[in-house]
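Quick notes on the structure that follows.
A single protein chain has been omitted; all remaining protein chains appear in their positions.
Presenting subunit A:
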Amino acid sequence: MNQREKEQYLREYMALKSAGKPFFPYAVAKDSLMACVVMAAIITMSLVLGAELGPKADPTTTTYTPRPEWYFFFLFELLRVIKPAELVPLATIGVPTICMILLFLLPFYDRGPERRPERRPIATATGIFVIAAMGFLTYKGAESGPPTQIDMPTPKAVIAQGPQFTALYEKGRQVVAQSGCEACHKFGDNGNDGPGPQLTHIAKNLPRQAIARTLVNPTAPMPSFQALQQKDPAKFNAMVTFLSQLK
């Protein structure tokens, strides 16, 4: 906006303003009614949905599902949408930081005098696109199922080895599902793609022994299953059996 446009805006605004009504009581009445609606919504949600607590935080467990509040889903989903490893740092912080800066600076790069949304096609389209993208990512975040289940067909090779082996495989599937692996790994369509590698075909690359070794002595953020191996070797064995059949 140049000086002339600024002055014109201020003149027109004064005209519209002086044709308006006083803030009290007209706007105050609307605001108060809205405040009642907000209050009613909060009270209803509290009564209907409650405020349940989960089990107490336990830094030594591995059975956890790290899940943020729903309005952070879109940020976490962003990490998963961008696949190539080189781009991950960009996704985690680059995109949100850039969006934040763009948001702060909006009044400085969009300086046109036009205010009607239908005559600012770029701004309006961008706004609608951002809202749609955030909605979509939030939906995907909510969708990414309760990561305590692994729905995959049992491989024929497993069934062929008899009912006993199949039972072991199924037990292993259950242990893996309950151990929070899916927070960071993907099994078929289940679980989250990252930060850990996909495990859908892990046995193609890693032999049984190597899988067991990784569980006991994993790389940095992954928790170790050494305690499980010592306390409950049968469970640990089932876990390794399941993983070593993922081909």
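Assume a residue touches a chain if its C-beta (ideal position, glycine included) is under 8 Å from a C-beta of that chain, and two chains touch if they have at least 3 such contacts; residues count from 1.
One rule holds in what follows: contacts and distances are computed from a predicted model.
Candidate names were "Cytochrome bc1 complex cytochrome b subunit", "3-isopropylmalate dehydratase small subunit", "ABC transporter ATP-binding protein" or "Acyl-CoA dehydrogenase", and the UniProt protein name of the unshown chain is "Cytochrome bc1 complex cytochrome b subunit".
The missing chain, though absent from the display, is touched by one residue of A:Pro117, A:Pro207 or A:Pro233; that residue is A:Pro117. The residue touching the chain not shown here, chosen from A:Arg67, A:Lys171 or A:Lys235, is A:Arg67.
For subunit A, the residues touching the absent chain in the complete assembly are 1, 6, 8-13, 15-28, 30-31, 33-35, 37-39, 41-43, 45-47, 49-59, 61, 64-72, 79, 89, 92-94, 97, 100, 103-104, 106-108, 110-117, 120, 123-124, 127, 131, 183, 221.
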